[in-house]
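All protein chains but one are shown in place.
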């Protein structure tokens, strides 16, 4: 029976040996007012180093991870995290550098940030970059705060932000948090933005249109220039959610498509490991007209090549967080960009798109497509979406059941039930670091699940069987939430 | 079906990117004689970094390890490997130091070796230490080569070395390899050396007696001073196999018992991780009369505190290996000794002996002892030996079956069928880093296996069931050995 | 072919054949001609692994880091020792590489760690409900402001000038988005939050009052009266707290604080020039459905076996979209794991021993330096002093291999000559005495 670290605790055990006290042992009561002194120590565990290691090693073995097998989680770009990055990120010059060290003693770190800014600007096709936002959503918020500052600076007050109905949940959540009203724009037959719907919604009360291109259906919106024209015509900004950038590196750039603001997810496209839910980083690249409003500080370089952190930015929206951002993440993404270079990044996107279209073709096999038809029959970019309505209607198994049965095939299921536009959606993103055999293996697993369900749908409905725990009572957990050790 | 890395290989795949060639690309034929050039590249795998990592991470998950659970492998001292040691061993000042760096540029490394020598000398009670031997067996060989040089230096030629019948297999193997003849000495009723047998065998043709104290039965030989007297009286040396040193640190010292030569197993007593079968290190400590023959180089310190590698040792037996030994192992053991200090090392041995006696007491419970009687009913030191003859005769399950059934209880079995003296032996060494609950858990597992066998012995005879593979055909593997990828 | 892909020429041919495309270029015909880049990216050429490693080592070598000087720099991030067992746990692929645990059956490791993290934060803060992590300290304060807005539907935030300058500025930046006014209350002459000013500042439109314990100058605030004054008109009390001193300081929850947030770097995370670390976010039970971010909950599987799941997801963006309580998705799971292991390693008695050692060394240091204190009151790990000739003092300290602390003047014009000195278990008495020795000349002119 699995135990928490608190249930393993035995009074008197310890892993921490305090250093010898080398200053007078003045009683705490002498140094702090009685009212400020804690009565009972916090009930942290009492456990030795060997048992802490065994506990967390044991827990780790219950996790499926990217180094165990195929992880085609759509919109998450689960591509290999090069092991070099952990070694260079741990160099004392980076990991032991205090964020408030004087810039003249942090030139190596600032040089790295400056070069990363330059590379991201070149990849996005937008000249000015701030590395500060902590993740994609935080970058989205920065983008809308910039938009607000930009319009206020022009004496305008706009209230609405347009997001396509296929947008990722963080987009609308960000719009609300940035004080705007969400207005949904419909999706056309071909999976792109419904231009008529857009023209109808576009007005001078619209501050911004947030788009992902390729979008969350895995399709490149061919009307992007027209969309940009419509948006700019009403004076709104065009925001690029960079989660799908892995499809177009070296092939196309948001800046060239007319976007004003782009966020990158360094933990998707640029291989910062996902860490079970972070850390990540969400730098933003912006056009000239948005530059003045970028958060502070900005890394700048003077003519002698010396770097500094420029806080003196009067029109900046101010700080989004402490210090200058997730520097450890910058080190890993910078190492990735310097490892692959222009050619390698382009090859990465090409292979991601090739792998996605190949897997889509394998799953278009009649025996599968009948139950899992592709949502849009177009060449896809780095990911594609299937609908599970065929399996639901003809085999009586929902997309959830297919996902749970895949767990017994030791592959991670795709993203499910997103985008909401597609019924019983399965969003599949193989990435460029998967070998052909694993794509073939995934198609075989899907086929065998469907064939099995044709015989006995109960098997999938009660999957998984081989995992550390089977299906969990999520409703119960929400009704009577137990969110800490009693 | 598990594949080898060669079966995962696909022509054209690669993980290594060669640096750009920055010198003239002269054809190989111009630089090497035709006869010396390889025709076919070696059939090494062709595979990308992500798939190499997945292959070896996958293989690692098939291993039971010390950080998974209880590992009471007798005579191996499977005690916790502190994680600090991997961090300090990886410091560039140690890991990136060339072995032939001039001593004046390696003072930190030589200082560490000097201090480790001092600490081991103090622990063993013998003044002179050589860190050079690569493991315990290599230390045994060094000890007998020293003995040979010592006697030859006195114009004596001796041919026999005495080893108790309970000695570890490496002792007799070493005796043969050192050009001596093995003579077995019997074990008395109380588990110690049979003094009469020893007196009978002791002669001036005996070069050395090799002993482990506590011995491989886990018992301290109370007659050690008498044994030393008998051996020294015939002019032989007394060799101490240090594998069981974990029992007596701070309590007793081989030097004080009359031993001339001691080997340490840094990968047992001093926490160098076992690595699946190495690396280890087998330093030796010797008395004054043996010092001149120690291998070269020796770390020396001059009066200004400067360290050097002294090769000028005319009577030395010479080099046992390249350079100065397994320095990376010295770093870990030194960090251990400085972490615990005198008090901590003593507490380690005390707790190891306490844990062993407690587990012995649990297993002396009637329901168990009836089938697994203790071999010698004495207070044990850091390990103890049970005999499985009760289980074999009354329950029809051999010690091998008990060991295999333990695998299904997620604990590593004890050492089995050693020492040979004890029928169906089970040698159990819990070490000091195990908490009481795991000792209780082990006893429960043993009890449940015996109770289960009372009902149905077949279960144990066909165990294990829960492991990546079940019982393997070792005979077939020896008959038609397949020792490489075809 | 880059070392991270596996598509050989033969693979490409086979895959294109199965797709029915003549070339990879054909797959990109979806992109209109006019927006195709049509040239190579202007980036340096790729390099072999050892060349990248050497390049990064050269960059790293141009930074003076905390092993190359004795640093008393604090102001939000502290030079605490990161125990080695944390390296060995957070570099395991099973923790380093998975995504957010959307499939609980194969993520029980990550989910149980979140549950254990939430428990530890709840214990430190004295509040029953904590989430699995937010980005970091300052943006956690902004998140607390947003929750107060959603809870109270009011328009003003009162924040003490004792709160970290980066937290105050992040609050203002975010508040301009979610439409709230931020009002600052000053510190009194002892460097503690001015109680009367708080009482005066709160009104019926005040959503929350934000305090910090210890405050930015290191002062241990008298939370009781401050919280009482702050909540007088129905606002929520928000307190940003430094986690290690909470080992001996009465937890904010005890004083009626509603939301306790803070920076987690000091709990087993690296300095890393400012990130990534983690922020923690704890609140009263009644706010559980208004909390931002992931929350792990205990439950059972179909066989009755214990398990953990992401719970109350209806708060979150992937379900409630524009009605979500916060837009956060990817947070700081791996850094929170390091914090969880650190707090288990420190343990119930260790955190008291460490916090007590820091308390004693902090008071010893303040006395040893003998300079005029800006906040003479109780301090726990950091204190502010006036240094008559600060520039010269900083220069002399540098030459002695010491980084004496943070120039307060950068954020507090009223303390232009102020120096903020931080203490950890690594700052030995010997090092404190060395800093004190530099102050002798200062003292004479003081």
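Just so it is clear, A, B and C label the chains in written order, and each chain counts residues from 1 on its own.
The rule we apply is simple: contacts are C-beta pairs under 8 Å (C-beta built on N, C-alpha and C of every residue); 3 or more make two chains touch, one makes a residue touch a chain.
Quick caveat: nothing in here was measured; it's all calculated off a predicted structure.
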| item | value |
| --- | --- |
| Chains on display which the left-out chain touches in the complete complex | A, B, C |
| Among A:18, A:103, A:186 or A:235, residue touching the chain not depicted | A:18 |
| Hidden partner chain, touching residue among B:97, B:234 or B:369 | B:97 |
| Listed residues B:42, B:155 or B:366, member touching the removed chain | B:42 |
| Hidden partner chain, residues of subunit C it touches | 48-50, 53, 57, 67, 81, 83-84, 88, 91-93, 425-426 |
| Residue numbers in subunit A that touch the chain omitted from display | 10-19, 47-51, 53, 57, 82-87 |
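The rule is short, and it goes like this: only the chains that are shown with their structure count from here on.
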| item | value |
| --- | --- |
| From subunit A, the most remote chain by mean C-alpha position | B |
| Intercentroid distance (Cα basis), subunit C paired with subunit A, Å | 20 |
| Contacts with two or more other chains, residues of subunit A listed in rising order | 13, 49, 53, 57, 61, 67-68, 80, 82, 433-435 |
| Where subunit C touches two or more other chains, by residue | 1-6, 11, 46-47, 49, 83, 85, 87-88, 93 |
